[in-house]
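Shown here: the complex without one of its protein chains, the others still in place.
Coming up: chain A.
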Amino acid sequence: MTTIVEIDDLKKVYDGGFEALKGVSLDIREGEILALLGPNGAGKTTLISTVCGITNATSGSVRVGGHDIVTDFRAARAMIGLVPQEISLEPFETVIRAVRYSRGLFGCKRDDAHIEKVLRDLSLWDKRNAKTMELSGGMKRRVLIAKALSHQPRVLFLDEPTAGVDVELRRDMWKVVAELKASGVTIILTTHYIEEAEAIADRVGVIAKGELLLIEEKTALMARMGRKTLDIELTDPVETIPASLSGYELEIVQDGAALRYSYDTNADRTGITKLLSDLSGAGLQMSDLQTRQSSLEEIFVDLVADNGKEEAA
């Protein structure tokens, strides 16, 4: 698999002396969808801004399609489309002219067929002659996406594309992202919605305090770090956990109608067989069993919390 964006030991210290990126190295593979997760102020936007030429790196290097973003900025930037986190549009300009303008800025010849396709894909065609200030927030965000796609980029950065977007529209956007991926575009998106990363990403990176804590295949990540829970529904509710079961990691849920057992999917033994036999030994009868895998969200919260603890220590 070829690497399309190579970020090497990227550091960014803002003028006030704040170190927003503390040496991030990251290879982004051609054609993948990479989700960057991280709490507010982690450095996600700073990372994207530096790659896209909005912020100057303090040190380190970035190559896009083999082109250095400083010495060969034209070739590098021509490959990139950027949807910024903040919605900002020229208020008096119409949608279609705003999108054409972006294409012009990237030095591409006017191509009305392509612009029409982009606007149709984003359900903006009907609004093409509306002034951007007359659009709703979700529409404005789609105009930003249309602008970013106007010059047919090979790498697309989406900085929180679905913030403040309703559920239906979010699914539409996922569809657009999936189509772009199918056409070979590499997509890097930041998000606070873990289910978004879970739904569409191939790989997930976690950033906190200017450091890339982890980058991994989504499925591997979930398998590696995933914990499962087993809910044992009881025919007769209990109020306390029987003493004979105190050796297990159990909690009472559903007002005593069920016991929840947590276990690590990677452990050699899950302990389930023994637990079940001990249950009947304690005189409890089960009516049903349910397992549930922990989501990325839980993994993410754990990871960032652990990182905080390490720093404090």
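By definition in this document, a residue touches a chain if its C-beta (ideal position, glycine included) is under 8 Å from a C-beta of that chain, and two chains touch if they have at least 3 such contacts; residues count from 1.
Assume contacts and distances are computed from a predicted model.
Of "Fumarate reductase iron-sulfur subunit", "Sarcosine oxidase subunit beta", "Glycerol-3-phosphate dehydrogenase" or "Transport permease protein", only "Transport permease protein" is the UniProt protein name of the chain excluded from the display. The chain that is not drawn here is touched, among residues A:Gly107, A:Gly256 or A:Gly281, by A:Gly107. Interface note: of A:Arg128, A:Lys147, A:Arg170 or A:Arg203, the residue touching the hidden chain in the full complex is A:Lys147. Those residues of chain A that touch the chain absent from the view are 14-15, 49, 52-56, 73-78, 80, 82, 84, 86, 88-93, 97, 100-109, 147.
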